[in-house]
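Working notes, structure below.
A protein chain is absent from this complex, but the other protein chains hold their places.
For clarity, chains are labelled A and B in written order, and residue numbers in each chain start from 1.
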Amino acid sequence: MRPRRTPWFSYLLVVAGAIAMTIPFLDMVMTSFKGPGEAGELPYKFLPDRFHFGNYLAAMEQLNMGLLFRNSIIMTAVAVTSVLVTSSMAGYALAKLRFPGRPVVFRFVLATMMFPPFLFLIPDFLILTNWPLVGGNDFLGRGGEGGLTTSVAALFIPFVVSGFGIFLMRQFIVTIPDEMIEAARIDGAGEFTIWRHIILPQTTPVLITLGLLTFVGTWNEYVWSLLISTVNPDLMTLPVGIQLLQSYLDPNQTLPLVMAGLVISIAPVLTIFLLMQKYYIRGVMISGLK
Amino acid sequence: MRWGTAGRAAALAMAAALALAGCSTGGSETDSGKVTLTVLTHYGNDPLKSGLQKMVDEWNKNHPSIQVKTQAVTYEDLLQTVTVRQTGGKAPDIIQAYSLWGGQLERAQVLAEPPEDIQQDIKTNFSTAAVGAVTVDDKILGYPTEVQTYALYYNKKLLAEAGVTEPPKTWDELATVAAKVTKRDAKGNIKVAGFGLTSGWDSAVVHPFLCLLQAAGGQFLSDDGTQAAFNSPAGKAALEFEKSLIDAKSADPAINVLRAFPSEKVAMTINAGWWIGSLKTAMKDKYENVGVAPVPGPDVGDRGSLAYGFFMGVNNKSQHKDEAWQFLEWMNAEQGPDGATRMGSFQYSVGTIPGRPADSEALADDNTDPNYQPFIDALEYAMPEPNGRNGQKIKTTLQKSIEDVWTGTRSVDDALADAAEQTNAMLSSG
Partner (left out) sequence: MATVLHDERKSPRGGPDRRAGFARSGMAKARRREAVVAYAFLSPTLAFFAIFLILPLVFAFVLAFSNWGGFDLTQIEFVGLDNFAEILNPASSFVAPILVNTLLFAFGSVVLTFVASIVLANAINRLRFQGLWRTLYFLPIVTTVTAVGNIWKYLYEPSGGLINGLLNALGMPSVRFLADPDTALPSVVVVQAWASLGVAILILTAGLKNIPETYYEAAALDGAGVLRTFWNITLPLLRPALLFVLITQVIAGLQSFALIIVMTGGGPGNATNVAGFEMYQQAFNYGLWGIASAMALVLFLIIFAITLLQLWLFRQRGEETS
């Protein structure tokens, strides 16, 4: 049994840290309740003079919430599912399967994380605009009205595979004992079955983690979504829509509105995060090999 | 050539392939005789968004065969969006751009040359500052939509508390007033700053300096536009003046002037005309303490200002240039019901100075805030923001030099000499 004494020092550390973590978030929430002009005031005021709930109504009114949520949800759901599947499969291959060129592929996957995003904007846009056989394009991808950039697929396509995810899964799958996999192979299981029935259950906490991180990253993605939404306004996502609430002439006046929009946008993310907490249980090894 | 024929051939093939791939049409459609134009602006939020939409709706109602659709992004994203979409072949027909980008756009031939009569109209009927903002290498890029000039904002109440009743008219007066007004607490922290200098963002650092430069009789580039001229004695004097305010502890670039001035923690600062609307909202009834005066120079009677603007031009890749110019001409040249052009009226309503002096005259009435007057006056003498080749890069280089002087990292002479040298190199490179 682990020692039952209350870990006072740990509590102290964690609580102190938690306060530091929470303050900017609380500032965001407080700002969302401030009136026009209050946001930029000096000296800094944490609480608004009164709670302007109207900001939330105004944000919801000005934003086409249905459309924004729809697009964000589609983009994120597809990206998360795809990343989880591709990362766990590729991670398994890199961790447990032997094949020629494995170190090269591993380093290649790492290298995909080492390029700045701005380099990809134009090429990705060009690729989607000229995707063959879609949106009026011919076989060589020319002539149409924008190819894939006008379809909702444009939102998630660049995000369906993640080097970060593959690397993460690989690191965790490596810790699964070979004996477990061997036993399954001896029993006649194919690699796909092993993946489904051994790898996935054994890596549940890290899958949840990867899912959550991908969720947040895609939900809050701005640069690419902005580009697609200017080509087809029906594809606008939450972050893009919310940012447009910001007035060019008078940022301090609209800052509370923007913050209200952001809080609305974050609420689902935090809810999912809280719900997923119960999956962070200590892994129990089935076969007692460890 | 360093690469040899094979290398060059391969690369050219690649570029050609990409270019062919990118050759899809521009952003407009033709559908049984009806033309749809797309307009990209940074007017994503009210009142700008609805103001623009009102004009577009009016046009659409009266012109069923030429329909206009607007698209908006935030100002920070505008250049990036134009760049990617232009390359990707899905560019809008009409682009609104910031004057500083003129050089870049011109070099890449993004914008179509306006028809002769429109060019004449612009050259003759718009203010000097507006025309300067849309001209690059003697070519007009489009209709000026917004024009901004700079002046000295001051807080009458803070000045009065220190016994000052008139805004300063020379640099010496400014330094004295700033010193009188500055209040510090027991620890030496500034509680009220006499003068506001802002760092961290190029326009905030460079534009006030250029105002002071002009007030001292200097100019940014030589007359032929090939050499930097801001490292003249006038430029050095201007920068030394700013540094002296910091040394006297009347100014501190660490202070966020955009927040401190409305909170009455900064007594004077140089900023552009658009700030009036923002101050009214932020200060509410305290706004009556705000006054505006021309930016002073070393001697009595000196004034300086800087002008920049936005403009709307037609995309060179547009399939419907004629229709696009028709729309722009209607919005920017035709007189609307209130005696001003629709664009002029729209800009005026959001507190921006219209590009046409005639519009300002037609719209001005007794309710016009007198604080606008120095900005309007400046339209005739303000230095236009240099928008030639590498305009943005030159601006950022100058910004860093100025900041280095403010922090004491470099001397005025070194910083300006270095900036001038880099500027000259950038002016002569493509």
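As a convention for this text, a contact is a pair of C-beta atoms (placed from the backbone, for glycine too) under 8 Å apart; a residue touches a chain by one contact, two chains touch by 3 or more.
Because the structure is predicted, anything quoted here is derived from the model rather than measured.
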item	value
Selected from B:83, B:127, B:231 or B:318 as touching the chain missing from the view	B:83
Those residues of chain B which, in the complete complex, touch the missing chain	1-3, 8, 11-12, 14-16, 18-19, 22, 79-80, 82-83, 86-87, 104-105, 107-110, 185, 187-191, 199-202, 252-256, 390, 392-393, 396, 399-401, 403-404, 406-407, 409, 430
Residues of chain A (touch criterion as defined above) contacting the omitted chain	1-3, 7, 9-11, 13-14, 17-18, 20-25, 27-28, 31, 42-44, 86, 89-90, 92-94, 97-100, 102-103, 105-116, 118-120, 122-124, 127, 157-158, 160-161, 164, 166-168, 171-172, 174-175, 177-179, 182, 191, 195, 205-206, 208-209, 212-213, 216, 220, 259, 262, 266, 269-270, 273-274, 277-278, 280-285, 290
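Quick note on the criterion: only the chains that are shown with their structure count from here on.
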item	value
Between chain B and chain A, distance of the C-alpha-averaged centres to the nearest whole Å	37
Chain A partner contacts - residues on chain B that touch it in the complex	18, 20-25, 27, 29, 40, 42-48, 71-75, 77, 80-81, 83-85, 87-90, 256, 258-260, 262-263, 265, 274, 277-278, 281-284, 350-351
Sites on chain A touched by chain B in the complex	36-37, 40-43, 121-122, 125-126, 129-130, 141-147, 149, 226-227, 230-231, 233, 243-254
